[in-house]
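With one protein chain withheld, the remaining protein chains of the complex are depicted in position.
This part shows chain A:
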Amino acid sequence: MTTRFLRDTATLTGRSLTHILRSPDTIITTAIMPIAFLLLFVYVFGGAIDTGSGVGQGSYVTYLLPGILLITIASGISYTAYRLFLDLQGGIFERFQSMPIARSSVLWAHVVTSVVSILVSLVLVVGVALLMGFRSGAGVLEWLAVLGIVVLFTLALTWLAVIPGLTAKSVDGASAFSYPLIFLPFISSAFVPTSSMPGPVRVFAEYQPVTSIVNTIRALFAGAPVGPDIGVAMAWTVGVLVAAYAIAMVVYRRRIS
């Protein structure tokens, strides 16, 4: 059963990765908006932004990058929902469902493809940041920790994206849900320190998941101690992952039965 699941998922992942290789525009468009934000905030607004004296001081691009990475992930998952939606519309989905394959492998193939393509977009964004002067004192372990957090966050948002991908009535509906997620980092510590915000906004910013994840990645990049933020970041990410996975599976089972 497990080997069948792994084999079928690998086969179907190969299929959707081939799709992406044949039209790599989704990987590039996923990276374009975050790169535009990076340029805009570093070269236009950055000079006027005072990031205080906390972790990640010095260059604004280094301060900004963790939040930009999360924006990249949030914009990447709209394609996940879009691809899943399109697949369900075509007859090929019914062919798969009438074949003796592991039932959930169709979904997992989309999820793995989403994670791989978003990681490629992230590499593009980090590359541009390096050209813009991003420097990190992080060692191999810290980079691995950043990778782990990023992959976990991508998985969580991808499973979240599976839900509209399965339930949407139109293509627009399938991809529109990610817009609020793209703007969540703006009300967090991603662009400016939360201490500069007025009361209620500051409370929201400090307690929403993006701030703890951004602070954790920022500390890892700086080679500084991560503190309690990593616990909060993990709790949020794993919580969203488990909840989204559970809901997506219920929706999927209902859809295919």
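We adopt the following convention: a residue touches a chain if its C-beta (ideal position, glycine included) is under 8 Å from a C-beta of that chain, and two chains touch if they have at least 3 such contacts; residues count from 1.
In the analysis below, contacts and distances are computed from a predicted model.
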| item | value |
| --- | --- |
| Name under which UniProt lists the unshown chain, selected from "GMC family oxidoreductase", "Glycosyl transferase family 8", "Actinorhodin polyketide putative beta-ketoacyl synthase 1" or "RNA polymerase sigma-70 factor (ECF subfamily)" | "Glycosyl transferase family 8" |
| Residue touching the undisplayed chain, where the options are A:100, A:180 or A:199 | A:100 |
| Residue among A:90, A:180, A:198 or A:225 that touches the chain left out of view | A:90 |
| Touching residues (missing chain, whole complex) on chain A | 4, 7-8, 11-12, 15, 18-19, 22-23, 90-92, 94-101, 256-257 |
